[in-house]
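Notes follow once the structure below has been shown.
The complex appears here without one of its protein chains, the remainder shown in place.
Up next, chain A:
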């Protein structure tokens, strides 16, 4: 078992160590849907997959010949059934996988496909398949079975909370809501079949440390198209570079400290524009599309188009140090040396709010992609969370003893990575507790951190980039051991993972490096949302749609699901007012009125007695409840901290 390398065990391994015996295992996600055009994608989205008519399946188990549909053409059953696939481990480790055929990934599909076959093996006597005139038989009678397991993750209704008692009418509404949810989730689970691409990965041969694998090895192991994604731009003249990928991951903007601004289609390496703004460039960021470019220059904020023409100079944002763009709100968030966090609505060109953080110079900023909250790092070791709707920070977290140097939030909004002057790298849980999950001391604190789409964490320290990986998509990266390391030719100045490509872009004093990080990006993209292959026309159409769906800035809050809750405070206020207006509570339970009884038992005394009995009962219930609550509280407070009482306790003196 390989353990974490101990500090005392000799110097760092040399770069030029002979690599002969090392078996490189790399597979870089050759770009996902190269063959699949945008329009195809859009069509595929609406396609209902689980209709029961099966696509050929990659399991060699079935013997009986499956009935063919006319639209299936000549799907060769032999190829589908019997091809055993390449010997798994070797093929995986030695070379990039062959172009995807249906037989290549049986494991993933078997889950979905196993269910439809079950009724066929043991046909239900009640649901006898209908025989028809032609004598043909529906091989998959009845509706397609629901993938319950897969559907669970699409369920959004929180059923953990028990509801107060509801009347039949209300209950029927609730039931319909739940039925709708179930149906939608099942459909979503079925549509997962369309996510054909799998994430890439890098695997060392038994126990080999993946961090020892060099970029050159990775590049050597992958296909040509992927290898072309690794490149170095040697730009020593204009100082350390900041860089930014567009949301589709197709375009790259870079801004050198000494005024060099360029935008290019980095996949084809086609330069869109290149200018020198003759001023120090602090940061650079694409706006909602690759057509617009915001550059934080020494004095003011400028906006250029993709031809390098200056469109705007925004003087209300001065001395900007960092830029963030909130794509669904069309907000450009800027933080400045003067200590202001300014939100600029780029769709209407107005400043939404300028918030004074009251914490001195702001130069550390990140956005939470889940709820569009801006995280600011401060010199007193705190990270504050901001929304344009509230004048004060939503939350303040004390993270480090020294100043915070870098902050990043992962794509699910669950984890925040911070690095501070105290040389620590910490990962915080953002789901309400804000507690550190793991921490590491780095030899030289990280100056830049970035999360990838699938939760890989990259940290730039000095001239080295370290990348850590977690177990899966929504898991925090374990800081035990780096997944990859890479040394650059200069100090790191900017870091960003490219969306939808297994590429990490690093801006440093020596230029730009685009390095391959297998498994960093989301393999499947949404053609209607971020389509890397979109044409100009499609981009324009998308722009209009996105603008129509723009989210108002004031909706940004810590828990976006809270918006789907009833505003209880004003609800209660209104109820109170109504009661005042009416003079009585219309919803209140009517006081108990005893029924009149016959044969002299309905005397006043007995009526009063009966009334009192009910009242007493109610009162007793109330008292009992309150007592129970008290006891619970007591238990909570006096709960012993130790885990389990032992049977030996009684012998403890």
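Here is the rule we use: a residue touches a chain if its C-beta (ideal position, glycine included) is under 8 Å from a C-beta of that chain, and two chains touch if they have at least 3 such contacts; residues count from 1.
Note that contacts and distances are computed from a predicted model.
Chemist: Please identify the absent chain by the protein name in its UniProt record; candidates are "ATP synthase subunit b", "U3 small nucleolar RNA-associated protein 14 homolog A isoform X1", "Geranylgeranyl transferase type-2 subunit beta" or "Septin".
Modeler: Missing chain, UniProt protein name: "U3 small nucleolar RNA-associated protein 14 homolog A isoform X1".
Chemist: From the list A:148, A:177, A:195 or A:271, pick the residue that touches the absent chain.
Modeler: In the complete complex, the chain left out is touched by residue A:177.
Chemist: Looking at A:228, A:389 or A:474, which makes contact with the chain not pictured?
Modeler: For the chain that is not drawn, the touching residue is A:389.
Chemist: Looking at A:236, A:316, A:401 or A:431, which makes contact with the chain not pictured?
Modeler: For the chain that is not drawn, the touching residue is A:401.
Chemist: If the hidden chain were put back, which residues of chain A would touch it?
Modeler: For chain A, the residues touching the absent chain are 3-8, 11-13, 15, 45-46, 48, 131-136, 156-158, 161, 163-164, 166-167, 169-170, 173-174, 177, 180-181, 183-184, 187-188, 190-191, 209, 211-212, 380-382, 387, 389-390, 392-402, 421-425, 432-444, 461-464, 466, 471, 478-480, 482, 485-487, 529, 549, 552, 554-557, 561-571, 574, 583-584, 587, 590, 640-643, 646, 648-649, 651-653.
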